[in-house]
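Yeah, one chain of the complex is gone here, protein chain that is, but the others are all in their spots.
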Amino acid sequence: MKINRYQDISEIDKEAKKDYIDRHSAFVHCDSSAKKGEKFKVKVKVGDEYMHPDDFDHYISYVQLWDGETMLAESVFMAGALGNEPGHVEVDFHIVPKKKMKLTAMAYCTKHGLWQSDEVVVDVA
Amino acid sequence: MKINRYQDISEIDKEAKKDYIDRHSAFVHCDSSAKKGEKFKVKVKVGDEYMHPDDFDHYISYVQLWDGETMLAESVFMAGALGNEPGHVEVDFHIVPKKKMKLTAMAYCTKHGLWQSDEVVVDVA
Amino acid sequence: MKINRYQDISEIDKEAKKDYIDRHSAFVHCDSSAKKGEKFKVKVKVGDEYMHPDDFDHYISYVQLWDGETMLAESVFMAGALGNEPGHVEVDFHIVPKKKMKLTAMAYCTKHGLWQSDEVVVDVA
Partner (left out) sequence: MKINRYQDISEIDKEAKKDYIDRHSAFVHCDSSAKKGEKFKVKVKVGDEYMHPDDFDHYISYVQLWDGETMLAESVFMAGALGNEPGHVEVDFHIVPKKKMKLTAMAYCTKHGLWQSDEVVVDVA
């Protein structure tokens, strides 16, 4: 088992490699601070500039949201939920933080394995 | 295995029963029409007027989104993701419809089993 | 959402219908009694006389084991784990019962929905 990491695609020359890395990478989108005990929306989206296929034999089957070493939530998708067209898997989790979080997202492609996002730190007060 | 169904709580007398039914029921929140091949947000939320505990031995551990007999997506939560306080489990799925949908949501409580939402019909054109 | 139930295929005339029902049905295989607090093996197997495809667009993607209204365990499979050939999805759960169980299994086919097994009662002493 191996985890692929996001690389800054602006530093990559080959178009095909930019595409490969970007379309598999999970991104955490949320505010940088949250109120303790109140609902907080965290979007996990796969790919930024490039889209991933949604074919039966090649799709993003799950994403996970982690806070440090703790898994908070997971979403599982069936092939075809993105209409069998390339797109960005996207899910919004509404969590309730108690203390500072270090969020990462994982995305699993049925052909190209597991991809880990950069970490996003959220201050909670 | 048994599936509990939503009942209109305005027709129920006992406060405790209103609370029991409402806080376990899954609700599908979305527009009534969608554009074919475009992203469409579907919120699944558990409970409307009453909140469900988020205790380690009593929490909503997953919700599922179905279109007729087809499962589109599932979200799994860990106990404590709602801050160990009563609240409404809530997740937004962003799906891409191809044709008319009949959406239902399922919610699973670790103490009180599986609950099915009312069906929401979405026209797709 | 609808749950399909097992029907005794010996009472069904049409070969195609026997095949359709049998290959989707989940079966619980285990002893009829268990020792309290000791490991107990429960096999969940999909299909008895007929095999189900393991195609990318048509496979058994999960099975669940329930005791009454309580879910004990779930197994999720990726398309191709049965070698892309027809077969019987099969998983053995090793649980530790505390009291009499009423086990049912659910199986989900990505084309033909959710199927519930007959109930198997296990005495626990």
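Every chain is named by a letter (A, B and C) in the order it is written, and numbering of its residues begins at 1.
Keep in mind that, in the parts below, a residue touches a chain if its C-beta (ideal position, glycine included) is under 8 Å from a C-beta of that chain, and two chains touch if they have at least 3 such contacts.
Quick caveat, the model's predicted, so the values are computed rather than measured.
Visitor: Which listed residue, C:Ile9, C:Ala26 or C:Met71, touches the chain dropped from view?
Guide: Spelled out, the listed residue whose C-beta touches the missing chain is C:Met71.
Visitor: For the chain left off this view, which of B:Met1, B:Val76 or B:Ala105 is in contact with it?
Guide: B:Val76
Visitor: Please identify, in ascending order, the residues of subunit B that touch the omitted chain?
Guide: These residues of subunit B touch the chain that is not shown: 56-57, 61, 76, 78-79, 110.
Visitor: Which subunit A residues would touch the chain omitted from the figure, given the whole complex?
Guide: Against the missing chain, subunit A presents residues 1-3, 66, 68-71, 104, 106, 108, 110, 112-114, 116.
Visitor: Pick out the residues on subunit C that sit against the missing chain.
Guide: Missing-chain contacts on subunit C: residues 37, 39, 54, 70-78, 81-85, 87, 90-98.
Please note the rule applied: only the chains that are shown with their structure count from here on.
Visitor: Where the centre of all protein Cα atoms falls, which chain's Cα centre is nearest to that point?
Guide: So the chain sitting closest to the middle is B.
Visitor: Taking the mean of the CA coordinates per chain, how far is subunit B from subunit C in Å?
Guide: Each chain's C-alpha centroid was found; their separation is 25 Å.
Visitor: Residues of subunit C that touch two or more other chains: which are they?
Guide: In subunit C, 110 touch at least two other chains.
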